[in-house]
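Note that this complex is displayed minus one protein chain, with the remaining chains in position.
Letters are used for the chains, namely A and B, taken in the order the chains are written, and counting of residues starts over at 1 for each.
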Amino acid sequence: MININYLPVLSVMLCFLAAFFIEIFGSKIAGIRRFITLVATTAVLIMTGLMFKPIMLDGGIVAYWMGNWEPVNGYAIGIGYEVDALGFAFTVLVALTCWLSSVYALGYMNRDHHMAHYDTLFLMLEGSVLGLTMTGDIFNMFVMIEIMTFASVALTAFRAKQEGALEAAFKYLVIGSIGSSLNLLGIAMLYGECHTLNMAQLSALLYGGLTPTTAFAFGAILAGFAVKAYIVPFHTPAADAYAVAPASISMVFAGMVNKAGVYGLIRMVWIVFRAMDIKTIQILLVVFGTVTMFIGVTMALAQHEFKRLLAFHSISQIGYVVTAIGLGSALGLTGGIFHAVNHTLFKGLLFLCAGAVFYATGTTNLDKLGGLSKKMPKTTFCFLIGAAAISGLPPFNGFASKWIIYQAAYEKAVESNNFLFAIVTVAGLIVSVMTLASFIKVTQAVFFGQLHEEHKDVKEAPVSMRIPMYIMSALCLCGGLFYNVVNKFFLHPAVSTTVNVEAYINRMMGDGYAAQYGVTNIAVEPAQFSFWNPLVWLALFAVVFCAAAIVILTGKRTRGKVLTPVNADPKYATFFSGEQEEFSQVGGSDLFWGFKKNWAGYYRVMTGLHSGNVNDYATYTVIAVAIIVLCMFIFMR
Amino acid sequence: MFDWMNILWGLFYILVFPGALFTCCVGLFLAGIDRKVIAHMQKRIGPPIVQPTYDFFKLMGKETIVPARANKLVFLGAPILGFVSLALIMLFVPIFGFTAFSGDADLIVILYLITISGVALIAGGSASGSPYAGIGISREMVTMMSYELPFVLVLLAVAKKVGGASLVFSMDAVAAWQAENTCMAFQWSMIPAAIAFLLIIPAEVGMQPFDVAEAETEICEGPLIEYSGAALGVFKLNTAMKMCIMTGLFTSLFFGGIRTGYIWLDAIVFVAISAVVTLICITTVHAVTARLKIEHLFKFFWTIVSGLAGVSLVLVWLGL
Partner (left out) sequence: MIIVNYIASIMLVVLGLYAVCTQKNLIKVVLGLSIIDYGVNLLIVSFGFSEGGTAPIYSMADLLNGVASHHFVDPVPQALTLTSIVIGACVDAMALSLVVMIYRKYHSVNADDVRRLQG
């Protein structure tokens, strides 16, 4: 049996090695390339699975010192890998997303050329995000972020012929580089103050409170990770990049690349700086999160392009996650991590559906699609599940996590008697309805309505593309039905290790190290939430059964005749009030004008702000960073 | 662990009282009263009170036609989905002292279940493939977005009034609080919220002046345009059930403190208050107003109605 402590490093190395081998052996023969990619992603998934029991069930922490350079005299010198339950929760996301994406890409990318480069970059991306979630060294984290940005940019531009791909990649690179530089700046400051790069040691050293230097470092690192999580106003490159990247990559972006930013935020705010009790930080994160979810969803309502719309929803959902993290309570953190996990599942699913539509029809323009549900029933089914989940309809997983977030926000409001948090609750619920609205728009514009002439011969997506979609649909449903199991074995360990840093510090620095700095354990009860009980489920099925029975029994006379539309028989034609039938699909962008008309001023301003100019985007970034850093200084003391 | 008696009771709750059957009967009864009273307001005699019930059974016997352009599964599944979600709602609404199921998050579950019934209508209309339905679902969705904001504000105000950090979203707690103190409707700080809720009810049920989504004269009933037979019947039934649920929810939220101690007497009083609420906010409003335009509806709900609900929330927050 392999030593469990080697697994983190092994899995990261495996990805990079496989990327290397693909470039050498796989550039000519597609079979070898596919084999190496699949083996690598599967192996990572298996290794992650092996770590599940010791970390999540036994509450252990997996740690490894590179080159066996253990701490000397209480100072960490080498690079350490340390996987606690929080890091592991995100590692699972990465491994799962990448595996599904690599399976999907088998079918989806089979019309593209230079696929060896694609797989190389893909594995580099996987390796870097894995490294980021598993490392215990803050500079190593920066390096991984840079590799991640690099691979993401290249993959965004992979279909260079697609409209806007190059430009999106360039904007992504500029904003991403500013974020990385900020991270590096913060790390340099921290090193200057604490003379260590190990996060466990930093956490112990910073336990006493923040000095002006570390406060500045905190601001810079916070802003750096906020850029990586693409919260408003750093979201502009994300919207572009997700829209033009291949769908298998968009899914990876939404599923794990922005989760890397979220992970960084949680790790920094909760563990390294332990700043969650500071009111400024709470309000900063909550305000940014709420603005993010609102602007994301309103911009999504105005989109004409399937994947760009999904991209804005992705931004909006990350807003929920950041808000939940910023509430500063264990319940909020539970909701935040749960929603991050769920977002990976349902947004990945939706991007895959968009990819299937693109694969079948060659377009993702909402105004040019329609009526695909008859040609692609299975994709439609998966899409409906994803749409219901992201809109937070029960019984899907989005409902469970959103509910925890509402509850946490409202509890916070009652507890602190701060009206801001009540507004956040309202905003969350309204954003949820708007999400629903824009998915109804997509459903109407793409899958229902009238079929266009040129899509007459459209075929369902191949099996290799559908399998990942089925798996994600199933997970979306399971997350909602068995939320208590998920909480017990997945969320609670993660939250508990996040709140208790003592074990995290001692595992790396030796027993008793944390106690020197006064770090003590705080017991965390598993978050209690119950909005369904099994009885209700039984009930639900009973009612479904009875309703169906009533319809079938009372409608008995016509049973059998119902489902046979005959083209010649005019009674099966659509009602056109006497006019001759003609093509009259209500296009996606024409829906909801009653809403948009009232908001015309808002939309004028917002579309003006999303100008597409890289200088403007950089300016928003700089202003927001300045605000974050200033908040640190003005309100911290 | 696996208690058969509990399961049987659960089934009874869901299927008969206060679930599917009770909701249907009360809903159809309220719809009948509505039609009768509005007829009298317009100096007509009007149909008998059981007319909606007759209509329903008649529709159930008619042929269901699925248009050639429609997605069969969604087109026929949507009415059933709506029915199921509506049948479940009453289980969470306390009939004064009695609640079939209670959890921590009743208010949000109810909010979402109502949303699902709206989604079912939209999905069905969308699946029919008719352009009239396309316009109808767009309006239905905008209507939903309109009333959702004040609805949430009212629910939050109630939750805050009841207070307590752990059980704020529980309907049971709301009822118990009212039994202990006075009814919500008699708290002066909650009166704006009550008015806002009364204005939400017709929009939720799709009655004039907020029936833009199903405007018969402009877009031929919008989402329902292609429906016929049993499927249409179920949708009509859903509207009636919504009437029962929304008025019942109002009764429970604002008059939840009345307790006679006998469940059947409770139920009768509950239905009676619901009927009065129906007469006030559905029938009277229907009789005296004309249909709004969709953009006016949106503005009305996001300014005046939300303002009323917001006033209540702020007052409650200030401890009044």
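FYI, a contact is a pair of C-beta atoms (placed from the backbone, for glycine too) under 8 Å apart; a residue touches a chain by one contact, two chains touch by 3 or more.
Predicted model only: the values in this text are computed from it and were never measured.
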Field: Chains in view touching the one left out
entry: A
Field: Touch with the omitted chain, as defined above, among A:Leu184, A:Ile315 or A:Leu451
entry: A:Leu184
Message: In the whole complex, not just what's shown, which of A:Glu70, A:Glu163, A:Glu415 or A:Glu454 touches the removed chain?
response: A:Glu163
Query: For the full complex, which residue in A:Ala63, A:Val143, A:Ile283 or A:Cys478 touches the chain that was left out?
result: A:Val143
Missing-partner contacts on subunit A, residue numbers: 139, 143, 146, 149-150, 153-154, 157, 160, 163-164, 166-170, 173-174, 177-178, 181, 184-185, 187-188, 191-192, 195, 197, 239-240, 243-244, 302-303, 308, 607, 610-615, 618-619, 622
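Heads up, the rule we're going with is that only the chains that are shown with their structure count from here on.
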Message: Centroid of subunit A to centroid of subunit B, CA atoms only: how many Å?
response: 35
Field: Touching residues (chain side subunit A, partner subunit B) in the complex
entry: 371, 373-374, 377, 380, 384, 392-394, 399, 403, 406-407, 410-411, 414-415, 419, 422, 425-426, 429-430, 433-434, 436-437, 440-441, 443-444, 447-450, 529-533, 535-536, 538-540, 542-544, 546-548, 550-551, 554-555, 557-558, 561-563, 565, 567, 571-575, 577, 584-586, 590-595, 597-598
- line: Seen from subunit B, its contact residues with subunit A in the complex are 6-7, 10-11, 13-15, 19-20, 57, 60-69, 71-74, 76, 79-80, 83-84, 87-88, 91, 101, 103-105, 108-109, 111-113, 115-116, 119, 122-123, 126-132, 134-135, 137-139, 141-142, 144-145, 148-149, 152-153, 156, 159-160, 163-166, 168-169, 220, 225-226, 229-231, 234, 293-295, 297-299, 302, 313-314, 317
